[in-house]
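Structure provided below as structure tokens; questions to follow.
Complex shown without one protein chain; remaining protein chains in place.
The block that comes next holds chain A.
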Amino acid sequence: MSAAAAVPATGANRKVLPGFNLTLGYTLLYLSLIVLIPLSALVLKTFTLSWDQFWAAISSPRVVASYRLTFGASFIAALVNVVFGLLVAWVLVRYTFPGKKIIDALVDLPFALPTAVAGISLTALLAGNGWIGQYLEPLGIKLAFNPNGVVIALIFIGLPFVVRTVQPVLEEGERELEEAAMCLGATRLQTFTRVIFPSIAPALLTGFAMAFARAIGEYGSVIFIAGNMPMVSEITPLVIIGKLEQYDYAGATAVAVVMLALSFVLLLVINALQGWQRRRSGGT
């Protein structure tokens, strides 16, 4: 970060990659090919609908219920991941213990694992006859085939995002500041809230945003554990698949466009928050 900031000071002729024009052109081309064209195709497909049809497609009660579940469960899952992801990152950075390398590698597994596999294994664990589910269900705790299952699956797939964004920041963090705080008589809580937290807050927010965004788009792991009941545990991606199964391409893309717009706005807001947070904490 600081190296990048130093570049403009030493002059334009010291840039590593040649020519701003060339690199910007390349950036735009690449972004268009990979992101913008597919997404605009998505939006264009909805233009076959009239406004009324579009509105009907995106506002039917089943679809609205699915937005609520998808965004709500994603939000809860991302929040849980912020708390526990920070703990995991903290332990991995600050302590050494046997098998640390293995634990560190384990964190990335949800990235690599096919999400359907995650969904199936979680269901096998938590369903009424599963290893864990069989003990919980008599107590009245039902984790599979309802919204709880959705949240659990989303926590699973989102964890690495928080750990991997917070970890490098914690590693770079200056221990001296904490020691100084201690020496000046700060309590542990004060040290955390005044010294540590401000420096990692932007990273936490980024991790939250990424886990949240990932969860909104998640399909594979959720459908196995959700039970997929309309109005109760049906996620929006499943509604889209359902529409495709009825050959309702336009309706499916209409709902997809709504998700796209909502996700984009959320990411934009979180990015802005992050920028504000960074400026406030003095450009770290």
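We take it that contacts are C-beta pairs under 8 Å (C-beta built on N, C-alpha and C of every residue); 3 or more make two chains touch, one makes a residue touch a chain; residues count from 1.
In this text, contacts and distances are computed from a predicted model.
**Q** Unshown chain, UniProt name, "Sulfate ABC transporter substrate-binding protein", "Flagellar basal-body rod protein FlgG", "Methyltransferase domain-containing protein" or "Glycolate oxidase subunit GlcE"?
**A** "Sulfate ABC transporter substrate-binding protein"
**Q** Sort through A:Ser199, A:Asn228 or A:Ser263 and give me the one touching the missing partner chain.
**A** Within the whole complex, the residue contacting the unshown chain is A:Asn228.
**Q** For the chain that's not shown, point to the residue among A:Ala181, A:Val195 or A:Leu238 touching it.
**A** Once the missing chain is taken into account, the touching residue is A:Leu238.
**Q** Which residue numbers on chain A touch the omitted chain?
**A** 56-57, 60-62, 123-124, 127-130, 144-145, 223-224, 227-231, 238, 241-248, 251
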